[in-house]
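Written below as structure tokens is the structure these notes are about.
Note that this complex is displayed minus one protein chain, with the remaining chains in position.
First chain written, first letter: the chains are A and B, and each begins at residue 1.
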Amino acid sequence: MKNTKNNRTIKYKLYSLGALLVTLLILGFLQVNSSQYSYQISILERSAIYAVVAVSMNLLTGFTGLFSLGQAGFMAIGAYIVAILTIPVEQRASVYYVNGISPAIANLQCPFWLALIIAGLVAAGIAALMGIPVLRLKSDYLAIATLGFSEIIRAVIAAPQLDRITNGSYGLKSIPGFPNLFVAFGLCALCILLMVLLINSSYGRVFKAIREDEIAAQAMGLNLFRYKQMAFIISSFFTGIGGGLLAMFMRSIDSKTFSINLTYDILLIVVLGGIGSITGSVLGAFLVTAGREWLRFFDNPLYIGGIQIPLFRSGFRMVVFSILLMVVVLFYSRGIMGNNEFSWAGLGRLVKGIPDRFTKKKQKGDNTL
Amino acid sequence: MTEHTNNKPNILHLENVTMQFGGVVAVNGLSLDVNEGEIVALIGPNGAGKTTAFNCVTGIYEPTYGQVQFQEETIFSNMPKGKMRKMYAGSVHPRTVPIVKNTPDAITQKGIARTFQNIRLFGQLSVFDNVLIAKHMRAKQNVFSATLRLNHKEEERMRSETMALLEEQNLAHLKDEIASSLPYGLQRRLEIARALATEPKLLLLDEPAAGMNPQETQDLTDFIKQIRESYHLTVFMIEHHMDLVMQISDRIYVLDFGKLIAHGTPEEIQNNEKVIEAYLGVSDDAED
Partner (left out) sequence: MSFTTFLQQCLTGISLGGAYALIAIGYTLVYGILRLINFAHGDIFMMAGYFMIFAMASLPWYIAIVVVLIVTVLLGISIEHVAYRPLRNAPRMSVMISAIGVSYLLQNLATYLFTALPKGYPEIPFLKKIFQIGGLSASFVTFLTPVITLIVVYALITLIHKTKIGMAMRAVSKDYDTAALMGIKINRVITFTFAVGSLLAAIGSILYFTDRMTVFPFSGSLPGLKCFVAAVFGGIGSIPGAVIGGFILGLGETALVAMGYSTFSDAFTFVLLIVILLIKPTGLFGEKTTDKV
């Protein structure tokens, strides 16, 4: 009995190793042919970055039960810090050509990995300050207050008083991108891995306890504010890094990038994937980002037999997309994964279950007939 | 009130504890003592303020007035303030004791654990995780060591202790069940097991037998006696089932309309006229 169990874990480990190898091979292939597949690569990179932010949002919403809508604000902080710290010094004059650059930051430069860590730390620091008033609030008040903070951060970034640092409404350009695909995906994977480890640790259990019942969690000797603050800070740290990664991906940013709609996009990824499932958030990020591209044909005029179908024109894609999301929210509120995680055993059951499901459906059909 | 002559050291001491919500006085000048190793019951008709008294001890409410001491340490001490100063119904003795407040988690850390009248488990988590969470508070680790798995020895210890506790409580075979899927009686047991996992010195049980049939109540009676022995506990409980209360309590306090109306051994209480008038007369109704 025990032996078969061991065998099985070894088998699953081998599967995981295999999956990792395949992923690396695909990445290597894309890297070699990067010019040919630049469109696909950009979709995958954006998905991976959104996955980081979605998992960090899930850490709060799904695991700690704190409904926060401040993601865009923390991403903005991260993105601007990475941009300011990594734009090559010699190009800064051309980036800040309208207002000039503040001498304090004119020669401040550091490697991108350090910039990303600083981005995360600053986002975490701001979250720590923000958490003091905000985390005392309950559910929807918390949502609206964090959303408000996110808007304040955006207003501050766009403020003319900071033009010489953030370049106001002109935004920041010439941000160096990722040196290669492995760095891009490696960083995203590392962030997600750290969050997975945290969620599966003793602290992750505490977060879940707070989600389940705050009063009972307190009765277990857990200081609510301390652990909520901790979840908020950690989530913001990774959201900040996610914002930094997004800046590196987009190469140019402005404050409009980080509007409420960015938060909503991330929220919809989390919901689609399943609130409380990391695998779900990652899957959701790839599906939503890629789905938007797949649905692109909705935006182009469609001719069937020489007749133009009237619905298909610019903007239709987003309508279809939002209807799909509403369908998920209303009819599949558990999302793709519910609150389950991926496991090889689960996948095995799913694959084996497919034929059963067909036969079952048939039986059901027979019964009703 | 009869002075209780008991040579065991005091573990919980309430002095003039008053809890007033606006104009409603839920607990009125309650003074009581619980000594180490005792099983003490707090009884009284519905709405007498029993749970409120518990909430004043565990930090869910801060008492409007009065003091609570746990193992000689003052854990709550308050005076009416602000609006309450005018509305306060009782008399206030000027005192020099500084104001002391504690949050519920601090109280648990000091060694008072409790269960809730309306069971509060971590519903979506497994039985094992429910108990394991209680171990977090006393574990030596931080968020970095836990994330990077540098705490695996500590984690191992927490897990084996949890497993041992579940085995002692006969819950081990259910360890992977989702807590909310357990039948009612087992949920109560799990809640007690979870409270024990916080390694308390004093256990507060809020109606542990509520909703149980006579057989289950009898099992619970034995169970409470047994955990008192094996965990060297003091038990302070609220209960409506008179059989249970009379069987296991060393002493009983009776509360009515927020006020203490009687105090003594089960025999004394059973023969106390005030109690019969206020409480035992309706005990049949209260039991269902």
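Rule of thumb we're sticking to: a contact is a pair of C-beta atoms (placed from the backbone, for glycine too) under 8 Å apart; a residue touches a chain by one contact, two chains touch by 3 or more.
Computed from a prediction, not measured in an experiment: that's the story for all the values here.
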Touching residue (missing chain; options A:19, A:32 or A:155): A:155
Selected from A:79, A:217, A:278 or A:325 as touching the chain missing from the view: A:325
Contacting the left-out chain in the complete assembly, out of A:145, A:247 or A:282: A:145
Selected residue (touches chain absent from view) among A:124, A:275, A:288 or A:337: A:275
Options A:87, A:206, A:250 or A:267, residue touching the unrepresented chain: A:267
Absent chain, residues of chain A that touch it: 61, 67, 133-134, 136-137, 139-141, 143-145, 147-149, 151-152, 155-156, 158-160, 215, 260-261, 264, 267-268, 271, 275, 313-316, 318-319, 321-323, 325-326, 329-330, 333
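In this text, only the chains that are shown with their structure count from here on.
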Complex contact set, residues of chain B against chain A: 58, 60, 103-106, 108-109, 113-114, 116, 120-125, 129, 132-134, 136-139, 141, 143, 146-149, 151, 155, 158, 194-195, 198
Chain B contact footprint on chain A (complex, rising order): 194, 197-198, 201-203, 205-206, 208-209, 212-213, 215-224, 230, 234, 339
